[in-house]
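Only a single protein chain was left out; the remaining protein chains are all shown in position.
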């Protein structure tokens, strides 16, 4: 990249020759970096670990159901657990919001959305779209980057009303190429909205690698172009992600506006269950990133502190599996939806056209 | 802005506390900065001055025609002459392209588009849209930022075909908030397209001031987020604009990819003839910027060098006025367009539907 | 009552509703300090402050998209899109996001948002400023579309729109902003959605129009009257919801029908009106229904736009032809 900047230029804004070192707290070995602090209480670390394991277990279950043909296409979170949970744990679910793309399961669960709803959604049931009363999340977003403007509006609205909330909006490296990313960051910078842009750089947008996605060395480098800070963080490091998010939350609550977080992680699974990543992902990359596993890392850390062992792990895994199982059972017990569901919730009150069409349809025409 | 960055943060990318000093060569006084060189031959300086004066004269003429009801709405260039001409003069019209927004008259003329066509366009004649054979400009763009993707495609196509051209695309501070700006810069960075993004920051988007347009201190600071350099330049300084553009052209021709130029200037006239800027522009700002007038500055410089005086100025003004007059006369002599023009050029060959509609219409139905 | 033009009626509705409901905010390009490029929001920022009448950056997609977030926090955004042609940049946010949020969440989140925008030709604007694209939005289930033709309806439909719990695209005939005037109550009132208005009673042929095409239809009816033809002119007022009963009644009354609109013919909303009537009132039809629309070409340069916009003479001719059909 340095070569790109020659011949000499008067330009005051030059791209970095190489990426900055992402913020890091907990090394791949599970040991804290020299002088670093976890920045989370033991209880919080355990809660975070549980959420990460739950997220992974939920998707593992879904994967097996999907293979049995019992579930639709979905996007598993494998490998991105620390980014999702580290950010979510820095939020206060009572006031703060999570605005997801489609790969943010544990963040949504942490906000209070019942797992059963998520199971229902994955089963293709319209009621899977219901947001439980008082839960501060928006619906799964399938149109890439389209949720980012919503998040800015939410944050701006909370600010206008002097409400305490902060909004965390999630999206991928791919989504960051969409115009909506730019328009949103720019508006947020102008109105100093309390919003945190969580760019999950997992290396891929389906089969499109990061270097085809952008010529920038760091996507976090975009933030100054909107007037707010950008931070690059090791996305597989729970503590580092939590730390930079907590800082962003503090800034946002203090009225200092947005932060862009680029979390470097890796999509360890397929893009969705419809995808075959062996066609394009280098197994060596998977191996390298497997060594940096976010869950493993926290377990090692806890074990070194004497707070984790094989037995605990097994108990947790059983509990979590049971919880996931229960969610799917509850979802399966939900009454199936019929054709009338198509005509509901189009408008607050059905229009004459909808009533005519519904009556014809349900009347067997 | 500095205050915005506190409390302490781990962020590696922080917004600048205040704007950088724009690149400057020729001071407001018409004197070169210490050690600075004009970077243009005397002939080129005179050609540039003529283009700047022509641009201003053309719009002055249009304004008077418009007031007489003889012309439609248009956007005058008043005050932005050095940005337009300084960039255009760094291009080679035989190979390079100009992709305009709607306020780039002298850049288009310099590329070779006949003034008569521009007059026709302003008269509302469909033939005003014709691009003269071999002239490397795209049509006036009314939808803000929509031309930026086109410019990237043009540059990319030239590169694919190993043709020597470079593309300069013009847009305003307002247009830079559109998603198309972002998507274009990002793609250009990936494919290292030979394109120069000329962001004319004239302080306003109709009535919307720069600080409502973005929270960034410098819009040029966006470039590193796409992997290429960004430069802030005094847009009223012909030599400075020419210098940074020439550097960008050199980089682009060398295969080193795009540059973003933010040219600081001021819209001295109305947004368009439909606008009343006295409702929102502070007269003090106009006064301040009037002292920085780009044409005046070059004339002073030339005068100090012994290459300009009142008499020359008068002769030039008369010649230019005559040239403008001739363009409008030629345009007015162009045959008026009738209803059949609506049905032409919709497709290469009219569809049966268009033929049916046209025949009915022209047949008096 | 007061004599108002369209812009004044719109402004009067905005002011009234902002006073009545403090959740209502106005946002868009140049709506604040300037009061809008057509002055529809003139004086509102001075009155309500810049936290309720908001100049936004120039970015239609995030204007629409952030309004959805604002609505979820309980605000009631009224967006001005400077020209309808520039809503294309926000198409996905309007048609896929705000229109469907209720459906997607089964009513958990809703979008009480009004998008105001001028459209239509006849005032010599540059490209895109005159585009009529109501039909492109009509396919977006979840969105309502209101298109007033006179100041009374402009105010009443706008108040109804802002209070409607669903997103409403509210389109304003640019050409009529100052030209069309009428008596408007100073007080609060609403015009319900989905009820067409009989503009002129007639017995021979029904002319259906909306927005800026209504005055054209009226003038055509006058021309027709001179030829001894009695035209029944109706104004749809809202395309979604459509006044199905009213439409059928209006056409059954005469058995003949001409639809007028300013957008291109192909897949325009006139096609929907005719298809619907053809299904629901077939046996009353004595002649083929006709459309008078713009041709299937882009909106042209100002110098020839008068040849493009449907004229009263063209409509009158279509009326006469319809009468001549057996």
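As written, the chain order gives the labels A, B and C, with residue 1 at the start of each chain.
To be clear about the criterion, a contact is a pair of C-beta atoms (placed from the backbone, for glycine too) under 8 Å apart; a residue touches a chain by one contact, two chains touch by 3 or more.
The model shown is predicted, which means the values in this text are computed figures rather than measured ones.
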Can you list the shown chains that the omitted chain is in contact with?
A, B, C
Which of B:158, B:175, B:238 or B:261 sits in contact with the chain that's absent?
B:158
Filtering B:66, B:184, B:245 or B:273 for touch with the omitted chain leaves B:184
Any idea which of B:311, B:333 or B:348 touches the chain not displayed?
B:348
Given A:143, A:250 or A:307, the one touching the chain that is not displayed:
A:143
Please identify, in ascending order, the residues of subunit B that touch the omitted chain?
126-127, 129-131, 138-139, 143, 146, 148-158, 160-161, 163, 167, 179-180, 183-184, 186-187, 190, 344-348, 351-353, 356
Touching the absent chain: which residues on subunit A qualify?
72-73, 102, 121, 123-126, 128-129, 142-144, 174-175, 177-180, 205-208, 212-214, 274-275, 279-280, 336-339, 341-343, 346, 351, 353-354, 357-358, 361, 365
Residues from subunit C at the interface with the omitted partner, ascending:
85-86, 88-89, 91-92, 95-96, 99-100, 103-104, 127-128, 131, 133, 135-136, 138-139, 141-142, 240, 242, 263-264, 266-272, 274-276, 278-280, 282-283, 285, 287-291, 296-298, 300, 325
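Note that in this section only the chains that are shown with their structure count from here on.
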Which whole number of Å gives the spacing of the CA centres of subunit A and subunit C?
40
For subunit B paired with subunit C, centre-to-centre distance based on mean C-alpha positions, whole Å
36
Shared-contact residues (touching 2 or more other chains) in subunit C
56-57, 59, 61
What positions in subunit A touch 2 or more of the other chains?
179-180, 183, 186, 190
